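Omission of a single protein chain aside, the complex is shown with its protein chains in their original locations.
Let's turn to subunit A:
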Amino acid sequence: MNRINQKLEESKRLLSIYFTAGYPNLNDTVTIIQNLEKSGVDMIEIGLPFSDPLADGPTIQASSTKALQNGMTSEVLFGQLKNIRETVKIPLIIMGYFNPILQFGVEEFCKKCSEIGIDGLIIPDLPVDVYNDQYKATFEKYGLVNVFLITPQTSDERIRFIDSISNGFIYMVSSASVTGSQSGFGEEQTNYFKRIEKMSLDNPQIIGFGISDNTSFTQATEYAKGAIIGSAFIKHVTSFGINDVDKFVSKILKA
């Protein structure tokens, strides 16, 4: 069983952290992953940087630009992660835009992920129908979970379809926005969370975008299995470096 599916069966609410690989320094990747696991994070999204990240706000864009300047590529990332499973047990997901993966070769990319022990992929600009027609079989061959996004504007019918072709969790974008553009949730969002909760989907949901602290994490996990934090973590790393991640995580989780 894939580590993501195992993790989703645990009874706790899950905290997933996104970071951009190659930021702040090219070779921080493994240390960040190890520190996040030690500090109690349940799942990690490793961001493969892209020159034109359409769905991301200024924080993740800037970290991606820096990471590319530092020399990050798919090849370099796979090299850094080669022995990651000797030390890290929690699920690891690579999040990246489709063009770098397409240039690497989709099958080759999946194969590498599987060899290293990457459990899943999130590719925001790979459309559901293209995945279903052309790549689903490849992902399944290498045992990878592919994660799709839904938003407040996604119709119930489409959510049902996305649920039917998902095999891990559904990434619930909290509001109509790019990453890092808001904090806290209003009534509109909680109504959307409730609507999705009532649909009783086969795949659990994890909420992302707009989660930055204990309040928004608690709010989100009232309705969903877990929550994802990206921009707020990158800001923390920018200010405090990569050795203090437990301070960030404990503030989010504070019991």
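Just so we're on the same page, a residue touches a chain if its C-beta (ideal position, glycine included) is under 8 Å from a C-beta of that chain, and two chains touch if they have at least 3 such contacts; residues count from 1.
The criterion applied here is as follows: contacts and distances are computed from a predicted model.
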Given "Pyridine nucleotide-disulfide oxidoreductase", "Tryptophan synthase beta chain", "Autoinducer 2 import system permease protein LsrD" or "succinate dehydrogenase", the protein name in the UniProt record of the chain not shown would be "Tryptophan synthase beta chain"
Candidate in contact with the missing chain, chosen from A:V30, A:A55 or A:I84: A:A55
Touching residue (missing chain; options A:I101, A:V145 or A:I211): A:I101
Touch as defined at the start, partner being the missing chain; which of A:L26, A:I84 or A:L149 qualifies? A:L149
Which of these, A:E107, A:D125 or A:D163, touches the one chain of the complex that we don't see? A:D125
Omitted-chain footprint on subunit A covers residues 50-55, 57-58, 61-62, 65, 68, 73-75, 97-104, 124-128, 130, 148-151, 153-155, 158, 173, 176-178, 181
